[in-house]
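Questions regarding the structure given below will be posed in turn.
All protein chains but one are shown at their positions in the complex.
Right after this comes subunit A.
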Amino acid sequence: MATEPETPEDALAVEPAVPSLVFHYFTCWYKADVKGKPCEDHCILQHSNRICVITLAGSHVVLQSGKAIKRISYQISTNCSRLQNKVSRKFKLGAQILTELSPLCKIYCSDGEEYTMSSCVRGQLMEVNESILHKPSILQEKPSTEGYTAVVLPKFEESKSITEWVLTQKQYDEVVVKRINATTATS
C-alpha cells in the first residue's frame, strides 16, 4: 500500500504551483470546487501590485484526469466573447467587468466533457491568453505560466479584501489532502 501523501504535490504528482523564482513576487490564492463543481480548482496568482493572473490549480480535473483538450473557447455566451475585450490607455477604460463567478472561457475535452473557468476575482479584465487557443495542450503542460487564462485588475479598494473569499496556500493544501484521504478511504 502506498504511503500517505505528505503534500498535495506528492499526491497529485504535478509540478509545484510555484515552479520558478518568478513567483517570489506573486502570492498564490486558491478557490476550490468553483461553482460547487467538484475538483474544479482555480489558482489566483496575485502580484504585489495587485494584478491577478487566473490559472488552473494543480488539482483541477483537467490537469488530474489526463484527458485531452479538444479546444478552448472565449465565447462564453451568444453575446459575449472575452476576445472582444478592449482596454484602452492607462486608465483601462472599456475593459469587461468581472465578478467572482464571471465565466472566462470554456474548455472542451475530447471525451465530450465541458469545463468553465471562472474569474474568481472582481475587477476589470485586462487580457485573456490567446496562445491557449492555438495550442490547448499548453494549459496542461504549463498551467502556472504560459498556460494562464486571464489577467484581471481588481479595484484598488478591493485588492486587499480579495483574501476574504479565497483560500491561502495552507488552507488549499489542507483541502486537497482531505479530499485525497476521503477518496482513498472510500476506495
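The definition used in the following text is that a contact is a pair of C-beta atoms (placed from the backbone, for glycine too) under 8 Å apart; a residue touches a chain by one contact, two chains touch by 3 or more; residues count from 1.
Just so it is clear, contacts and distances are computed from a predicted model.
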item	value
Chain excluded from display, named as in UniProt, from "Small ribosomal subunit protein uS9m", "tRNA pseudouridine synthase Pus10", "AP-1 complex subunit gamma" or "Alkyl transferase"	"tRNA pseudouridine synthase Pus10"
From A:Lys35, A:Arg71 or A:Lys92, residue that would touch the chain that is not displayed	A:Lys92
Sole residue of A:Cys39, A:Ile76, A:Cys109 or A:Met126 that reaches the chain not shown, by the stated touch rule	A:Met126
Contact residue for the chain not shown (choose from A:Cys43, A:Leu56 or A:Val151)	A:Val151
Touching residues (missing chain, whole complex) on subunit A	19-22, 25, 47, 49-51, 53, 87-90, 92, 126-127, 129, 131, 142, 145-146, 148, 151, 153
